[in-house]
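Here the structure is laid out as structure tokens; the discussion comes afterwards.
Shown here is a partial selection of chains from the complex, left in place.
Every chain is named by a letter (A, B and C) in the order it is written, and numbering of its residues begins at 1.
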Amino acid sequence: MKKIVTLGEIMLRLSTNVGERLSQVDQLTMHYGGAEANVGVSLSQFGFDVYFVSKVPDNVLGKAVERHLLSNGVHTEYLVKGGERLGTYYLETGIGERSATVTYDRKHSSFSTLTVEELDLEAILHGAEVFHMSGITLALSSGLRDLALLAMKKAKELGVKTSFDFNYRASLWSQQEASGAIKPLLPYTDICFCGELDAVYLLDIQQADNHLSKSEKLKYYYNEIQKQYPNIQVMSSTFRTVLSASNNKLQGNHYVEGKLYQSKEHHISQIVDRVGGGDAFASGVLYGIVEKLPPEQVISFATAASALKHTVHGDANAFSPEEVFKFAGNNPGEILR
Amino acid sequence: MKKIVTLGEIMLRLSTNVGERLSQVDQLTMHYGGAEANVGVSLSQFGFDVYFVSKVPDNVLGKAVERHLLSNGVHTEYLVKGGERLGTYYLETGIGERSATVTYDRKHSSFSTLTVEELDLEAILHGAEVFHMSGITLALSSGLRDLALLAMKKAKELGVKTSFDFNYRASLWSQQEASGAIKPLLPYTDICFCGELDAVYLLDIQQADNHLSKSEKLKYYYNEIQKQYPNIQVMSSTFRTVLSASNNKLQGNHYVEGKLYQSKEHHISQIVDRVGGGDAFASGVLYGIVEKLPPEQVISFATAASALKHTVHGDANAFSPEEVFKFAGNNPGEILR
Amino acid sequence: MKKIVTLGEIMLRLSTNVGERLSQVDQLTMHYGGAEANVGVSLSQFGFDVYFVSKVPDNVLGKAVERHLLSNGVHTEYLVKGGERLGTYYLETGIGERSATVTYDRKHSSFSTLTVEELDLEAILHGAEVFHMSGITLALSSGLRDLALLAMKKAKELGVKTSFDFNYRASLWSQQEASGAIKPLLPYTDICFCGELDAVYLLDIQQADNHLSKSEKLKYYYNEIQKQYPNIQVMSSTFRTVLSASNNKLQGNHYVEGKLYQSKEHHISQIVDRVGGGDAFASGVLYGIVEKLPPEQVISFATAASALKHTVHGDANAFSPEEVFKFAGNNPGEILR
């Protein structure tokens, strides 16, 4: 089995049921997730040997995180135990016109105190096909920014493909801070998940001509990014049209060797849980790349994986490649007996 | 904080989950609500000092009503304890093409025995900005009809703005009875919630010209009502298009000084709970009036408040003005992190 | 009350909630159902004296099946107790683009061992208006094929109207097997539920001219079938357009005396549970026939019954004729107070 390594924070998510306000309920549903953990879980379900690198407290919640990862077949050897607490967030589920609302309680988390001394990067990355991380990690502490850079460099040194997802969150840091932290990583990045806003606001690329279509604009931005960082071989992102909290359209974009490949547009109605949709997409792209699918199939698979994610509760997908392929190909909604 | 007084019945609602028939289930969900209680709860969440006047039995259900009101910050000093029972209704939740079904068990309720002797109207209304009640109260007993008239008169006497919502329910009384009971209150009404059907069937106004648009018709009816009751300063209502039990369109109308202001049309899909949507609308109008918002904002706020109500379980909204404004302004459905 | 007899398997269904994967949950919801049992339950709710003939194990699950039937007023005198186990299936509920998935665990069921010796067909069918069964029974064992043929013959002999629903399931047997088993029953069939695919693949009828409309094609097939089996007096089926797992369109077809009657097209959104939709339709047709409704009403009633079924959990409808008529006639989705 092929080895994959992802590094990032994993949090406890506590969410309400549909139609409930957090201030009024007395039951919460628990999930565990975080961008890179979600990618790890998906890739493990896709049949890879996934190692998730993180830090969680040495208590029952750390134990719970471990069970979550193990149940999905993710290796937990590099889950450091220590620090004060598990990052937590509360999700008031959205529906129809009403948006979901996230309340973070993630400060002072164990992960934010993770340092390079606690990890043997050489051993962790040795023999891996891909190392994946996201910009969220950079936002959490300067120690993590140092660690991230070292890890990306070490990966390149060991011949491991590197994957970086911008994942910009305005609630965590400013565009200026993000830009300053992300740029140093890009020269070590092979696969990059970013979109128009990232290009313009974090990489300072000049806005595209307004007469261009949405797809042409994206292609222009990807061209520009590649000019600056010719090492980046693949760029990917989705176009999401939010009709309501329950009803989105989603199309995948995949840029390889100067060409932009696009999936069909999925119409995702009656969304069950949108959190982790982007991570499912990234997992699909990485699966396609590692399995050397042609680009058309990569983006069709990745977008289907993301659309599927919207139909299940929790941050991470647990669908097999066969299920994703079937979903990508089938008529939607027929009972499978 | 500004004082508001509402008077009416509050009932126990026992409802099934989606997709369940009442005759087959063994679990019910409890909510407490009633038109004027719902308006009180909303207005309390909007920051007013709300006093709800009613009568509930002196038992654990009366206590439960009290907790419901208190948890929403509504004052319960004028919640009389006594009588035989709490009015109750059973709700079989609708979905898609299937309508919700209400089974009333509200006869002989404590509220229906409330008399003017049990209340100190002077003290209750003193210093209030608004006194609000609805036509449902009039349908419940002749004692309540007497009480209602006295209360409206007393409010006017004390300089309190009066608000009356027709809220006609065919299952409670005939049009003729309703007409006879409602008309005596109108000369004491400042703010009135009523629509085309009320105008034609309860106030005997001649039908509008069929060539007029829906909005023009409404304006015509409001003009005619104001001719009869020039004391009425504001009239409001919604246009609701029921595509299915789960899918409605909703537009708010607000008539002030001869002009009709209309909100944008909300498309409310995947409705969680429609009960109380009209009360949330009335609350929004009253908020706007007390806070002296311009009419365009009043109706935009009120309609947004009503649309929001459809996204939560229970009879009453517990959203802050900030949340309503944000909802009214935002793109629908984006995750708020 | 008019007597109806249905014969078939009844299974335990264990299903997940929406948005859950079967491999991850720790709670399942139980329902009991099977094509002919569902028809029996519906017809009992429609006011008939229904006898369901089947075999279930002599243990607590057999007892549970009995309670399910009794609670719906179905007679259980002819529920044979014995055999090894109750057929079971697991349903991973679908939503949006993701289809529901059925995992069968029905082999070695008690019903598959039912033999003609265990039943007194004479007594069972005596005085009945209708005897109904489906092709699923034929797929389960050769003993059941023998039993089915004998039962159909005996019904005809006793002047009981016979009803047969093709209900072809590719997961149970091949088209060739099905064709071989079904054809011998058709000469004894009065009312037949089948569609285009059944005509072409199971009855070897030549494909209709491609220029014909969907409805014209169906009429052609029904004509052809009736040429082969002139004893068949009525044929019925639905056109279902699957927009997604949650969103279907449904139109009913009813062929009597060479004429095709069609219902309006129902738009079934936010589907709660599609399983048993076809059985609800068949029940509606049988109700209409027994109650001698005109064909337009038969098909309107039957399609409404099927659409209603989609709004409730479980395999079988428990709506009264009054509720179905109201649903067929009403504007969809208005609250009924």
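The working rule: a residue touches a chain if its C-beta (ideal position, glycine included) is under 8 Å from a C-beta of that chain, and two chains touch if they have at least 3 such contacts.
This structure is a prediction, so every number in the text was calculated from the model and none was measured.
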(Q) Considering just this structure file, the complete complex holds how many copies of the sequence, given 3 are shown? (A) 6
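Please note the rule applied: only the chains that are shown with their structure count from here on.
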Q: Determine how many degrees of rotation, between 0 and 180 and to the nearest 5, align the Cα atoms of subunit A with the equivalent atoms in subunit B.
A: 120
**Q.** For subunit A paired with subunit C, centre-to-centre distance based on mean C-alpha positions, whole Å
**A.** 45
Q: Identify all positions of subunit A at which a residue touches two or more other chains, and write them in rising order.
A: 270
Q: Please name which positions on subunit A make contact with subunit C in the complex.
A: 71, 266-273, 307-308, 310-313, 318, 327, 330-337
Q. Which of the residues in subunit A end up touching subunit B in this complex?
A. 18-21, 23-24, 94-102, 104, 169-171, 242-248, 270, 274-275
